[in-house]
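Every protein chain of the complex appears in place save one, which is left out.
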Amino acid sequence: MQFPKPITIQEISKLINAEVIGNSNAVATGINELHKVEQGDLVFVDHPKYYNTCLQSNATHIIINNKDVSVPQGKNLLYCENPFEAYLTIVNHFRPFTSQTKAINEDAAIGENTFIMPNVFIGKQVKIGNNCIIHPNVSIMDYTEIGNNVVIQAGTVIGSDAFYYNTKKDRNIWYKKMQSCGNVVIKDFVEIGAGCTIDRGVTASTIISEGTKMDNMVHIGHDTFVGKNCLFAAQVGIAGATVIEDGVTLWGQVGVSKTLTIGANATVLAQSGVPSSLKGGKTYFGYPAEEANTKRRELVWIKRIPELWEKVMKK
Amino acid sequence: MQFPKPITIQEISKLINAEVIGNSNAVATGINELHKVEQGDLVFVDHPKYYNTCLQSNATHIIINNKDVSVPQGKNLLYCENPFEAYLTIVNHFRPFTSQTKAINEDAAIGENTFIMPNVFIGKQVKIGNNCIIHPNVSIMDYTEIGNNVVIQAGTVIGSDAFYYNTKKDRNIWYKKMQSCGNVVIKDFVEIGAGCTIDRGVTASTIISEGTKMDNMVHIGHDTFVGKNCLFAAQVGIAGATVIEDGVTLWGQVGVSKTLTIGANATVLAQSGVPSSLKGGKTYFGYPAEEANTKRRELVWIKRIPELWEKVMKK
Partner (left out) sequence: MQFPKPITIQEISKLINAEVIGNSNAVATGINELHKVEQGDLVFVDHPKYYNTCLQSNATHIIINNKDVSVPQGKNLLYCENPFEAYLTIVNHFRPFTSQTKAINEDAAIGENTFIMPNVFIGKQVKIGNNCIIHPNVSIMDYTEIGNNVVIQAGTVIGSDAFYYNTKKDRNIWYKKMQSCGNVVIKDFVEIGAGCTIDRGVTASTIISEGTKMDNMVHIGHDTFVGKNCLFAAQVGIAGATVIEDGVTLWGQVGVSKTLTIGANATVLAQSGVPSSLKGGKTYFGYPAEEANTKRRELVWIKRIPELWEKVMKK
């Protein structure tokens, strides 16, 4: 998330009650998660395991619960006891949840020749391009950006919160929500089926690129990037922060785990499960998904076990 | 389902045109299915196979199509030809389906600082606590009870009817709906993703306990009990009358069959299928789900069949 305008570290430190170690007059341009952070951004870290990665990341300012770390030149620390709570405070300050009473927010920018059907919800600062059809009972949540010639079938949800929690099993409620402040970006000529759900990025964007088509009940997790001209059949589920390169085909009920990459023009056959990255240009099958030919041969081998048993018994 | 106030067996017998065998002045406090029935309740049974279980259950009053059974002391029979139709008559009398023209029923009790977004439906006698967010296009059906600090993402349905039918294959329409009169109870700090569906209990409650979090497109069947601090990833499906104990994690697309128990702190890996009960504290995988290590070794053994074949051929 970018701030509406750059803000000094001093102001941030007051907001989250932190001590500045470095240059108080330096400005932050936004806040992002570690894997999405850019120069000028704030990042937060509360576990020693990730101190170094955060300090060495693109982040310019690090909200941290430890002062005894070596800070790279030009970077600033914001020291506080609970960086996770500091993150929530910043998000709630710059992107507070606000309800709305009208189904379509008045600040929504909707292009020419675009049809918004009845019972559609459109949140704040949503942009929708030209020649789109948004079918009934669709929910388009805050900050979503939709290009031109996009069709979204009925009942679909664009921009629901990330399923992303801070976990501590020694408290009464184990999971505390990492408040989402990112959005969903849908490019030109994308079509999305009925009853789909696309989560927004935690701090950045979930992106669906040009020409990709999804059938009904497809789920796309937060911060996932989907390339151009992909084809997802019904009931496909893709977890968070995954990269699906251009031209990938996923057949019905395929499940894809988080933070992996499926290479360009790969095809994954129906009901397969993808627990780790797959190279492009090949066809995969099964759980865990392997090259389809390998897997098919395996099925044949399984059928030969009784014959093998008999051979062994006879010897 | 509890009746609004206790009602005599005589009154019930008139309603369903049944003969009372026992004490007509005894009162019934409600009607429930066999596995949910409590003292004071009515239960119905039409198949000899279940006569005894029903007569020995907690039920005080048994609607039955046979008089020649031995009735435990203090219990009463309501004899009629079609106990299933009698059940429907009672449900339709005490909890008739009623439509409503307003999207939010006027008798709904909604707490402080709770946001109801546009296009939400709220049925009759719904209770929602404080500090909740009900996102757009959510449907919260009759009698649902929601605690405090609950978030429900867009497009989700809470309290749809149980998928539960009386089956007779010798009639034109095989499946006759067992009318639901139960509800859904969602406790504090629960979060439910977008596009989920949680069915209400047939006569009792489907319960989601404190702190449990569900991702998008999760399905929970009727009368299922979900414990505290569970985590369900996207597209998980849980059938009816299942018990998921505290701290259970189900990863994406896991399917869980009906009337079984998954023990506390168990983890079931993505796409696994659970046809029978699982002990707590372990990690499971595959269909049928087994301990993950066992299953992983099995996958390795399958890959060794060709080598084994070769060894056998050589001997």
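Per-chain numbering from 1; labels A and B assigned in written order.
Following the convention adopted for this analysis, a contact is a pair of C-beta atoms (placed from the backbone, for glycine too) under 8 Å apart; a residue touches a chain by one contact, two chains touch by 3 or more.
Model, not experiment: these values are computed from the prediction.
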Option from A:P4, A:P96 or A:P118 whose C-beta touches the chain left out: A:P118
Selected residue (touches chain absent from view) among B:L55, B:A239 or B:I262: B:A239
Option from A:Q153, A:N183 or A:T206 whose C-beta touches the chain left out: A:Q153
Residues of chain A in contact with the chain not shown: 115-119, 133, 135-137, 151, 153-155, 189, 191, 193-195, 210-211, 213, 215-217, 229, 231, 233-235, 247, 252-253, 270-271, 302-303, 305-306, 308-309, 312, 315
Touching residues (missing chain, whole complex) on chain B: 97, 99-103, 119, 121, 137-139, 141, 155-157, 160-161, 163, 165, 169, 172-175, 177, 195-197, 199, 217, 219, 221, 235, 237, 239, 253, 255, 257, 271, 273, 275, 287, 298, 301-302, 304-305, 308, 311-312, 315
